[in-house]
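Shown here: the complex without one of its protein chains, the others still in place.
What follows is chain A.
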């Protein structure tokens, strides 16, 4: 069954028009008699959003000329520019925090809307230019050096990323059937995991009260998004249909299905053995990839953008490697922020993004996502956290600390 949508573009000297024709099929697709075509005309300039009060990457880069060029396009799945930018139009942003302000509805969005997404990516990812640069992917955990932290300071270690299933639309645009297909493909693959990765899937629509409570106690359960950044992009449609949580029996490898991305993959454990966390992460990811490939599927990936995810901020590795670490003295030192900056690290409270630190315990993780490989980013975290612990120890002994030179981002 096909629904044909024809976009007809006119241009005049002063403005672009675009029109949309919609056809409705008669019942029998063989004798598809197209009924009634109605032309619906809109001036692109009348549609341009009012972004004067906005402060996000989309608003900084969307000009009327770019809008006029892209507003008449759709990806093969029918995803349009207006849908891509809706979240950024609806959420002007905060004067101090710059959000991305747009999302991809499918893999093709990054091509079809490249005129806007490329400058947004460049701004968000430290000048990374998808037109000319290549993103390195490296999931060889054996390369990590000194990846076991002093556990008097590091309480827990965690690495997360996301993966999208090629050929299916992303959460802002997917239909119910596509979302269910993602769930089917992923759950089927995960059932093939063995050894320490053996696990179980808990569908949000079907879990028992007891299972739900256990997942809450383990801090595994995710809930329907409340952030308007996400709801305005359409990611919460049809909740909780086809959403769920998979984890291994040991509770060290966890996968979220159909939350903000097709999948979010998390490896974690108590203590400071980041090397082992990353080893399990890489092994698990490669195993899941092998299992979906056996079934004729693959992850969205290309050498310009690395792994393709819903939010442009998560392109490349989509990786956030972090620790919960005790830094009561260092965190009170006025040089703390500068040290973190130079080490290419960011701090959050232990409740995650937008929470405050409690008892001098911070969530420290990598700032970057795109342009550096997984191994490089994890090594950056390892080296950086080791340095922070050294600083903390020096301050304990009454010694002074030094701000390290800024790490150069390799091209």
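In the analysis below, contacts are C-beta pairs under 8 Å (C-beta built on N, C-alpha and C of every residue); 3 or more make two chains touch, one makes a residue touch a chain; residues count from 1.
Here, contacts and distances are computed from a predicted model.
Q: Can you work out the missing subunit's protein name as recorded in UniProt? Choose among "Proteasome subunit beta", "creatine kinase", "NADPH-dependent diflavin oxidoreductase 1" or "General transcription factor IIH subunit 3".
A: "creatine kinase"
Q: Quick one: which of A:238, A:269, A:333 or A:390 touches the chain that's been left out?
A: A:238
Q: Among A:90, A:129, A:150 or A:287, which one touches the chain that has been omitted from the display?
A: In the full complex, the listed residue that touches the missing chain is A:90.
Q: Which listed residue, A:94, A:134, A:176 or A:200, touches the chain dropped from view?
A: A:176
Q: Residues of chain A in contact with the chain that isn't shown?
A: 1-10, 20, 22, 24-25, 27, 36, 38, 40, 42-43, 46-50, 53, 72-78, 82, 86, 89-90, 108, 112, 167, 175-178, 180-181, 205, 231-232, 236-239, 241, 296
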